[in-house]
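With one protein chain held back, the other chains of the complex are shown just where they sit.
Up next, subunit A:
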Amino acid sequence: MNRATLLVLADGRFPAGGHAHSGGAEAAVAAGRIKDAADLAEFCRGRLHTSGLVAAALAAAAAVGVDPLELDEAADARTPSAALRTAARKLGRQMMRAARATWPSAELDALASVRPKGAHQPVVLGLAARSAGLGPEDAVYVAAYESVSGPATAVVRLLSLDPFDATAVLARLAPDLDRVAADAAECARRVPIEGVDALPASSAPLLDIGAEAHAAWAVRLFAS
């Protein structure tokens, strides 16, 4: 593999539609739960260790070649919010388009044909990493980092937060990112032997509640 491939996949400008989603930050800002950089840091930490961990493990399992349909079903069970399932499939569909154009593969084509409306984004991300010649240890980092970079970027727009402060929040999360990446990779290694029940199922109640509240708004800046 080429190490630089990881930079292409992880680049915030990779055309997979992530910029339109706030990862729950817009709902949290509106509810007054994120008011400054310190709140953003705690929000990101909580999201990273819950939905970030689950996404990273799903991506890693897809990257090692676990059946993506089985992973897609496991992702459904771990995403009880209907609004978040819709968002994950929308993002998965956009990731699929970008990945098939960038790193075409028979495995991507096969998943796209059975899930034309989109599979869960982390599953597609993992398969994209695999098609790009990357491994599970790369996929976990992309998924984990995305779980916090999305909210950080969104809060810069939502609160006019200083972009330097938002980037400092992300930088300080590096040790947590390493831990989540390692845990997710470890879980994914167990999946081929123990099945998808070995995947983590960590949840954050206010992300699920906030996502449903947000989906009911008439006007919003971000899709989720």
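Heads up, the rule we're going with is that contacts are C-beta pairs under 8 Å (C-beta built on N, C-alpha and C of every residue); 3 or more make two chains touch, one makes a residue touch a chain; residues count from 1.
Criterion: contacts and distances are computed from a predicted model.
Participant: Which listed name, "Aminomethyltransferase", "(2Fe-2S)-binding domain-containing protein", "Urease accessory protein UreD" or "Ferritin-like domain-containing protein", is the one UniProt assigns to the chain that has been left out?
Facilitator: "Urease accessory protein UreD"
Participant: Given the contact definition stated above, which residue among A:Leu9, A:Ala56, A:Ala74 or A:Val140 touches the chain not shown here?
Facilitator: Counting the whole complex, the residue in contact with the absent chain is A:Ala74.
Participant: Touching the left-out chain: which of A:Val114, A:Ala174 or A:Ala213?
Facilitator: Touching the chain that is not displayed is residue A:Ala213.
Participant: Name, in rising order, the residues on subunit A that touch the hidden chain in the full complex.
Facilitator: Residues touching the hidden chain, for subunit A, are 24, 28, 31, 33-34, 39, 42-50, 53, 73-74, 76-83, 85, 176, 196-197, 200-209, 211-213, 215-216.
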